[in-house]
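Read through the structure below, which is laid out as structure tokens, and then see the notes.
Only a single protein chain was left out; the remaining protein chains are all shown in position.
For subunit A:
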Amino acid sequence: MPIFSYLAIPREGARETLCAQLSGLDHCQVIPADNQDVVVLVTDTPDEACEKRLQKRLKGLGSLQSLSLAFGYDEKKEQGGQ
């Protein structure tokens, strides 16, 4: 049951499409930047199968140029700080 957040960079001119496509996916929350072509994507999937399905669909998005991971949390592998 992982939670991830990413910085998603759209292909040139595809910002709006990317936002629409990401918002259309289950378990996704989208926060577009106002002044840059960057979108914060937060995913919160209920189980491993869903997570795998989502990863596959993200890889298939034509409007997406790159996705970089900013944060990962998995209840199974939870770890604290100091």
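Throughout what follows, contacts are C-beta pairs under 8 Å (C-beta built on N, C-alpha and C of every residue); 3 or more make two chains touch, one makes a residue touch a chain; residues count from 1.
What we mean here is this: contacts and distances are computed from a predicted model.
**Student:** What name does the UniProt record list for the absent chain among "(2Fe-2S)-binding protein", "Sulfonate ABC transporter permease", "Nitrate reductase" or "NADH dehydrogenase"?
**Tutor:** UniProt lists the chain left out of the view as "Nitrate reductase".
**Student:** Take the complete complex as the reference. Which residues in subunit A touch the chain that isn't displayed?
**Tutor:** Per the touch rule, subunit A residues meeting the hidden chain are 3-7, 29, 31-36, 38, 40-42, 44, 68, 70-71, 73, 79-82.
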